[in-house]
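Subset of chains shown; positions unchanged.
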Amino acid sequence: MKKKILSITALGSLVTTSAYAAPVTAESVQFSLDTMWVMIAAILVFFMHAGFAMVESGFTRAKNTLNILLKNILTISIGSVLYFLVGYGIMFGSSNGFFGTTGFALSGVEDVGFFLFQAVFAATCATIISGAVAERMKLSSYLILTVLMTGAIYPVVGHWVWGGGWISELGFVDFAGSTVVHLTGAVGAFVAVAFLGARIGKYEGKKVNAIPGHNIPIGALGVFILWFGWFGFNGGSSLAADPTLVPIVISTTLLSASGGVIASALYTKIRFKQIDPSITLNGALGGLVGITAGTANVSLIGAVVIGLVAGVILVEGIRFIDVVAKKDDPVGAIAVHGICGIWGTLAVGLFDTANGLFYGGGAALLGVQSIGVGAVILWTGLAVSAVVFILKSTGGIRVSREEEITGLDYAEHGSNAYELKESLVSSSSTGNSAMSGSLVERLDQLGKSAKKKKVYKESV
Amino acid sequence: MKKIEAIVRPEVFQTLREKLVHLGINGLTVFEAAGCGNQKGKKGAFRGTSYELPLVSRIKVEMVTEEHRTDEIVDAIIEACATGEVGDGKIFISPIEDIIRIRSGERGRQAVL
């Protein structure tokens, strides 16, 4: 993305000189077109938040649905405002070598469209965490982490790679953010999950239990929405309506995601004897994360291969995180955004049609890509660890056992995501009410526990 | 023959089932239920308006068994399901006059072996 930034800020001066009333020239129209394309792309990226919200609520349990929806809508909201006030300045302000120090609250910034596109990216990075920590992290702790992710941790990474910082100087290629956005989010997720621990009932001794999602259709819709939005995520990263580039970016995006789906389906069939629908849906996301770094630099065939590999890596990655590393990630965010993010970044070193290893470009680019990945993991890992450690030491980051069993929706919000039976509830001792303690929903709220004869108090 | 009906907390059901399996009791039928008693309901809130949820969720387990086994089953239920907190539930014992296994038409004791 870096190179284009320069060209757009060069053109940026047009904004003042060729205002709308000024004479219309081919250059001014091209500038208008570039701007509109980036706006449309930003709107598509915004919509990815609907996708995250649906994926994360669909792949977790009904009793935590309101909470996860709330986390998602608050993430984009807090992320936008924070990035406006602070994050953008750190990411694209004039550098002190490590981060930017000007442009807070966009003071002195002319290119509002560029800010907007970057703002929806920042929130995307933060929301990756919400899925991994679902069903047990305190809302308040999560929100503090979101503030720091969008206000500081992510912008520093962004500064290094896209803001003209030291990683970009090495020649690191991350066109739309396999590393900058996805890996950063996933490292944050990994650290948070490590501090949080698994959901109750997930691991029992050597046993790994399955905790299936409650509404796969909306999860699947979420995947489609993410895929749809990703065309803006990758396509808009060209930052210009370039007819020689954008169609290629859109095509590699489509083909890699397709490869991810196909490979995940086939590989789960081989590995588990039947196609796993939930992992296959994740396969699309694996392919998308995988192509994000190289979307403008690889061939269409390269994109298919990157997607296919991502689809296989994803299946093993999910198993690894779940069974070997024993990190309880309900929606597979760490495997999707982290492991496939690393794959995608390194894949540029292999498939870049100019400098990639497979195209005779040698291993230099691959080396640079590895350094970039390492640096981002290190920084994000340390920074998020510090934040989460402090939060954990002061008040805790996890809801109580009772609240977790009851479900965060009822415990934190006194409400439920789905209808209860009308006839079984009264809102007063004198009146019939319109609500009810459904037999069915109640079961979900209570869940199981009590192995050790300890039952939580139900009065809240 | 006796019918044993146990009304228990949903979260203890699996423990109970395993205990019964150890006793050699395989056959049982369960129902979702909701109940109230000494334990009071809960409150919910929606758009700032609060409402009562007067019932709590329960599971009813029904087992039909020979009379001489009732005591050990009752003990097993208490062991698996008692927490000491109000709301642990009840066991009801009632007479069953005949049992038929639908598959074979067998009656009485034979039908539940």
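Lettered A and B in written order, each chain numbered from 1.
Just so it is clear, a contact is a pair of C-beta atoms (placed from the backbone, for glycine too) under 8 Å apart; a residue touches a chain by one contact, two chains touch by 3 or more.
Predicted, not measured: the structure shown is a model, and the values here were computed from it.
Q: Give me the full-complex composition, label by label, with copy numbers.
A: A x3, B x3
Following the convention adopted for this analysis, only the chains that are shown with their structure count from here on.
Q: Which integer distance in Å separates the CA centroid of subunit A from that of subunit B?
A: The mean C-alpha positions of subunit A and subunit B differ by 45 Å.
Q: Contact residues on subunit A for subunit B in the complex?
A: 405, 410, 413-416, 420, 424-428, 433, 435-437, 439-440, 442-443, 445-451, 453-455, 457-460
Q: Taking the touch rule as given, give the residues of subunit B at its contact with subunit A in the complex, in rising order.
A: Those in contact with subunit A are residues 9-15, 32-34, 39-46, 50-57, 82-85, 87.
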